[in-house]
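Okay, handing you the structure first.
A single protein chain has been omitted from the complex, and every remaining protein chain is retained in its original position.
On to chain A.
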Amino acid sequence: MSTSTQQSPRLSHARDLSRPGFIVKLILMALVNALGIYGIMASYGQEEWGVLAFLVVTLIVVNYVYFSKRAIAAKYLVPGLLFLIVFQIYVMANTAYVAFTNYGDGHNDAKGPAITQIMKTADGRVPDTPTYPVAVLDRDGEIAFAIVDGDEVKVGDIDEPLTVVDDAVADGDRVTEVPGATILNISEIQQRQNEVLDLRVSMTDNPDDGWLRTDNAAMAYVAKSTLVYDEAADTFTSAEGKVYTADPEQGLFVADDGTTLSPGWRVGVGMDNFTRVFTDSRLSGPFVSILIWTFAFSILSVLTTFALGLLLAVVFNDPRVKGRTFYRAMFILPYAFPGFLAALVWKGMLNQEFGFINEVLLGGTTVEWFTNGFLAKLAIIGVNLWLGFPYMFLVSTGALQSIPGELAEAAVVDGANPWQRFWSITLPLLLVSVAPLLIASFAFNFNNFSLIYMLTGGGPNYPGAPFPIGESDILISMVYAIAFESGNRQFGLASAMSILIFVVVGVVSWLGFRQTRKLEEIV
């Protein structure tokens, strides 16, 4: 028992070189450190100070945790926490921040890049400059231009001005090979036509030297801005003498007659995004309808799936029914079938003109499943019932097993009929264990984006709304439409709406968890 006092104190496993685990750890840590240091250098180059600070702190913490004798619990927690901090907490914080800005199309960047962009958009060909046969390159997905200037090959892209590439090959005045890049052929260029036409490659670091652009992907010419930026006055002057003044409130250059230059830059707009939902009349009507429908959809989804699932669970909890294992396997099939596929298959079956349901089951009638708002909602609830009841069936079946049999037996002795037994004993006991899952199901359906997006696409659309949103959209698909689907993507407004959803989901979950005493159990 007490032999340990005679041994020399054992090395902590964290430093014991003789153990294979230590070697593995060393290798992993070397990789992590290498990646971290690379990131630190890259973020220094990009002047991303926030990222740089985060990486430095993270590297120090990680090295301390894994080489220290203490902090044993932290060894297990750090990897998960890092991911959580970056991809969940930071992301939420950034959502909150973006919600108070005008970030979006036309306000994509800081002021400096916006000024450069304005100059590049309003450009024209500089007279008497040479044209160059140009090769269009693809470097890791980024389009770049390559030209022969004198006897040197120069390559540049959207971020990087033309620079000499030594080991490139040119045939006469046309570049034929650039290491690390592929030269696009005509059909590839056609596919990415807009990217090629929009690309401006700066001649040098100085914007006054102009930039290379092309109209036909064969010849490139030098262009310069027709707008002149006056740094002291913070104004642009056009060739015709019109003056655009910077407006820090809107993040735009505005002329006296109200015309603006595009793009603008990001500025804080306070609560504008939040109030806009209620004050913009084209948006507030659809928003309120969508809010109501979102609640209706989530509540109805939980109720219908739970009702059917529970019914089946109770009915087939009867050991006298033979083949229950087979039945159960069949009932689970819709749950096992990937949800996104189910939504698409049902979309096909519900197709107004050619779908199976209208053509065969309803004998060739044209029920407007997707063009009538009410029917679209009905279709959603119906398809979600198919998708969701097996989960409730599984859960209820499991929960039924945990209800002691004596209670039912005692009730039988007391003369209760099956109905009374169900309502007074089975259901209340079942709800104790199932309620948290019902709340989780509510929260899930509140954000059931793929079902809505794949089945109805949110349609039928509200006419006149500034975004492609429709009657069967729920809040999250509305956010998606605002952020990514409209011609004018508005990240600020979308983030503000995300926050509203966060609040609703958070409050509901909190109420639910408090109700089910979930919080007490972790103590």
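Criterion: contacts are C-beta pairs under 8 Å (C-beta built on N, C-alpha and C of every residue); 3 or more make two chains touch, one makes a residue touch a chain; residues count from 1.
The rule is short, and it goes like this: contacts and distances are computed from a predicted model.
Not shown: a single chain whose UniProt protein name, out of "Sugar ABC transporter permease", "YeeE/YedE family protein", "NADH-quinone oxidoreductase subunit K" or "Flagellar motor protein MotA", is "Sugar ABC transporter permease".
Touch with the chain that is not drawn comes from one residue among A:132, A:244, A:297 or A:480, which is A:480.
When the missing chain is restored to the complex, the residue among A:76, A:278 or A:423 that touches it is A:76.
Contact with the undisplayed chain is limited, among A:67, A:274 or A:327, to A:327. Within the set A:297, A:369 or A:453, the residue that contacts the chain not displayed is A:453. Contact with the chain not shown here comes from a single listed residue; of A:113, A:180, A:285 or A:404, that residue is A:404. Taking the whole complex into account, chain A touches the unshown chain at residues 13, 19, 21, 35, 38-39, 42-43, 46, 48, 51, 72-77, 79-81, 83-84, 86-92, 94-95, 98, 103, 140-141, 312, 315-316, 318-321, 323, 327-342, 344-349, 351, 353-356, 359-360, 386, 390-391, 394-395, 397-399, 401-402, 404-406, 433-434, 436-437, 443, 447, 449-450, 453-454, 457, 476, 479-480, 483-484, 491, 494-495, 498, 501-502, 505-506, 509-510, 513, 518-519, 521-523.
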